[in-house]
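Taking it in order: structure first as structure tokens, then the write-up.
Missing here is one protein chain; the remaining ones are kept as they sit in the complex.
Letters are used for the chains, namely A and B, taken in the order the chains are written, and counting of residues starts over at 1 for each.
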Amino acid sequence: MNPYLPQPYTILEFRRESPDTFTLTIDLKKRHSPGQFVQVSVPGIGEAPISICSDSRSYVKLNIREIGNVTRALAKSKKGGKIWIRGPYGKGYPMKALEGKNLVLIGGGCGVAPLKGVIDYIEHHRSKYRDIHLFLGYRSPEEILFKKELREWKKNYRLEVTIDQNQHGAFCYDAKVGFVTEAINAAVLDPHKSAAFLCGPPVMMKASIDLLKQKGFQEDQIFISAERLMYCALGVCCHCMIRGKFTCVDGPVFRYDEIGAFTHD
Amino acid sequence: MTKLKVGVYGITGCAGCQLSIIFNEDDLLDLIELVDLKAFPFIKEVNPDEQYDIIFVEGLVADKGDLETIKKLRKNAKVLVALGACAATGCVPAYRNFTLKENYEHLLYRKIKELQDVQPTPVDMHVAVDYYLPGCPPDKRQILAFIKGAVKGAIPKPTDNPVCVECRQNGNVCLLEQGKPCLGPITVGGCNAVCVNGGLECWGCRGPTKDMNLPLMISLLKRKGFDEKFIQDRMRTFVGLKLPMLKEVLHGKNHHA
Partner (left out) sequence: MVLYRLEKKRLGELIGRLMLDAEVIAPVKKDVVRFLPIAHPEEIHLERNAFFPAKEYFFPQHQTLFQFDGKSFAPVIPKPKKRVFFGLRRCDLTAIRHQDLAFEEVKDPYYETMRKSALLIGYHCPKAPSPYCFCGSLPQIEFFDLMFFDQQTGFLVETGSEKGEQIVREHPELFALTDLPKPDTKIPGADRLHVENIAPLYDHPDWKKGADQCLSCGACTALCPTCYCFEIHDEVSTANPDAGKRSRSWSSCQLPGFTRVAGDHVFRKERDHRFKHRIFHQLEYFKEKHGVPLCVGCGRCIEACPTRIDFVKLLNEMKT
């Protein structure tokens, strides 16, 4: 089996999520865990790693931000169309090992996507986890992802949505204006029997981790999802290496003490 | 699907960069099918003055006529591409900026309005440029890749790798080692190191990399026995206007001497 060979799948649904993101539902029925990713190909343009934002045996959902050539091309996909995929790849969040714990999920911008996979997983195994606290930060109301799901999440979990600014006073799902770190700072979080999952821009993750540590979280209670340039997704091209660890096979979810805040390494 | 409407124009220049498009002989017939090559005054009689998806402009602004042309091209182009070193970096004609006026004053045209002198400058010093295909001349495969990328809606990201990357992959032995003043380490690649493949050192026609280590390059050339005047002249030949810090690095504090 050629490990670089993408396979064709069918797009079951195309949903516009925000002005520059969309969600594809794909008939990929391979087992996966939240936090894993797939390598999506657009023949003639290239490949891009996209994290899975669902938890199902019958499909995967990919929330994709139009930021590069591959993702811009994918934005033209249509329901019923074909999509080329390799994977799922990588190590996701250690959901099994964290059963019985409180979970704090902190996402920034399109970093909320992999956490959505975690939330779906929790929903399917709700009795196995205790308190769930979601902190979701966006720059503006338009960027808010998974608006359809937010209502449910608000019912079932402690949910804080923040937006950096709301210039036009738009309706925005009870979001508070301010940085997500302000919401974390104001919240009462019990580090005992807890774990925190983070995904978002490096600056936001760094600031959030500092806050979690102030609140008594240890580095081995914090899990982050790393973003890196990848080509092979197999652990050989080396572009995604962080301190000797491959983001593609050892990550993308790392326990914080495994790689530390080494954003430049 | 409607084809992209493309125009290829030249202002002050040698037309060599426009020729580089045509030098894609093996792909030329397919290329004409792929896009609507509507304006190309260098090889076409009828070149309508209207809106284009992409306009390639070769040459630099050197007279009043160029100035008018470039403004019009910018207005007509959704995407304006600086084609070649003159358009992208100023190239050899811009070298005049570093000489005294008395050296060339007697050569200037005075009577024809369109030919009246303007300080020779690359296109982006007058209008916004969306994409650069640098080089004297630009690499023909890169032009082709750009056009194909545009057709697919995926214009390739310009590289910032130095010429050395391709040069080493081609199995060349470093010309600096042979005492030649090669500017490959500070020059943007994408040319397949064509000059070095042929034994000629890189003169830097594709412009400086963002990542260049200019102080080290200068001190290395000095160690190889080249004096400041030589280094300055050589580095200014193609891209002097894109190296505004050159003088300071050359004469100023040198961290690596």
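Going forward, contacts are C-beta pairs under 8 Å (C-beta built on N, C-alpha and C of every residue); 3 or more make two chains touch, one makes a residue touch a chain.
The structure displayed is predicted, hence computed values, not measured ones.
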item: Of B:V79, B:V194 or B:L220, the residue in touch with the unshown chain; value: B:L220
item: Identified contact with the non-displayed chain, of B:G10, B:P162 or B:G240; value: B:P162
item: Hidden-chain contact residue, picked from the options A:L28, A:A48 or A:V161; value: A:A48
item: Interface residues of subunit A (partner: the chain not displayed); value: 1-6, 41, 43-48, 67-71, 84, 202, 227-229, 231-232, 234-239, 241, 243-244, 263-265
item: Where the missing chain touches subunit B, by residue; value: 24, 27, 30-31, 33-34, 144-145, 148, 151-152, 159-162, 164-165, 168-171, 173-174, 176-177, 184-186, 210-213, 216-217, 220, 255-256
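Note that in this section only the chains that are shown with their structure count from here on.
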item: Separation of mean Cα positions, subunit B and subunit A [Å, integer]; value: 42
item: Complex interface listing, subunit A residues touching subunit B; value: 42, 44-46, 69-70, 72-73, 76
item: Residues of subunit B that touch subunit A when the two form their complex; value: 149, 152-157
